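Only one structure is covered here, and it is reproduced in the block below.
The complex appears here without one of its protein chains, the remainder shown in place.
Up next is subunit A:
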């Protein structure tokens, strides 16, 4: 009797301690599969005889009784993948004739002859990882430099803006002065003309007009010199009084038969008025140009160049890549274009915004409002940014018509590594 009990205890111990190898589970799950009389589904939903574990019939709603077969729709199979990363595959991939685990363990009962590739994959992965780490550290160094350069460029641009704003202020003052002068000269001209049409006893008025002819800052009459613009205009004949000029019919009419035609005072007043108008126009043009420059610069400075302005250095640069019969040019923060072999160029989008997911906003640039497609939308381009040790376009695609995608590799996209998620990679 004692003997029997002892034997039973030994057998029981053997069963309990030396649990049979259960296919398709990881070490951390082994504790659920200790061999006893029965098996409790991991979700606790059902108690089944232990023989029904991995018997190719799904008993547990959570699939936990069939970790090593394809029986449960929601099951998963653990590939040990010695030499590489262990991972889970869907149980539907067990014995489906396709090798999914690099150790071939998923095709234990199928005609598929699986090569054991874990060792190679492991080596490959380690090499790739090293390469990535090398590239990352190198990239991060370069990025730091780019950030510094960016800061310099930023300061320069800011200074440039300040300068331009200063010039604009000066020009504003000058504009006000010229506007005043124009209205004065106009008034003078009217007076002179009135005086000339009444020849008797008007000398007083005339000298008054002469005296009121506007002078410039240096006391010279403005009609003699031209201080704003036009300095390099030598090619074109001047159209002032020195050169014979074609008179507009209107002027001819006014002058023809006008007794004051040869009156030097009138002439001076008219010329002064014309010159005042022309000076004002030139100044206004210059002011507009300046304002535009300021606006552009402000717009550029308003763009988000990344948390450390690490992408600023891309401004003003362009990158090219050729795919099949087209070459593509990306000018970051500006536009994307496509040029065919025949030379026609199409706009694939203008800079719009950063468009990455919230956790990686600076991972994607969006360019839109490109040329419209026939019967379709306007063209647009998404540029993905990846870390690299130089800045270059890696590929371009057109996943659906008129929607382009490209990848720009640049040190600016390098991020200090997140704490890596090593261990079991779950593909579910």
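Here is the rule we use: contacts are C-beta pairs under 8 Å (C-beta built on N, C-alpha and C of every residue); 3 or more make two chains touch, one makes a residue touch a chain; residues count from 1.
Convention: contacts and distances are computed from a predicted model.
Visitor: One chain is missing here; what is its name in UniProt, given the choices "S-adenosylmethionine decarboxylase proenzyme", "Neutral alpha-glucosidase AB", "Protein transport protein SEC23" or "Histidine-containing phosphotransfer protein"?
Guide: "Neutral alpha-glucosidase AB"
Visitor: Where the complex has a chain not shown, which of A:264, A:307 or A:376 is the residue touching it?
Guide: A:376
Visitor: Looking at the full complex, which residue from A:22, A:53 or A:71 touches the chain that isn't shown here?
Guide: Checking each option in A:22, A:53 or A:71, the one touching the absent chain turns out to be A:71.
Visitor: Using the definition of touch stated at the top, determine which of A:197, A:400 or A:417 touches the missing chain.
Guide: Selected residue, touching the omitted chain: A:400.
Visitor: Which parts of subunit A face the unshown chain closely enough to count as touching?
Guide: Answer for subunit A: residues 55, 57, 59, 70-71, 73, 90, 92-93, 96-98, 324, 373-376, 397-403 touch the chain left out.
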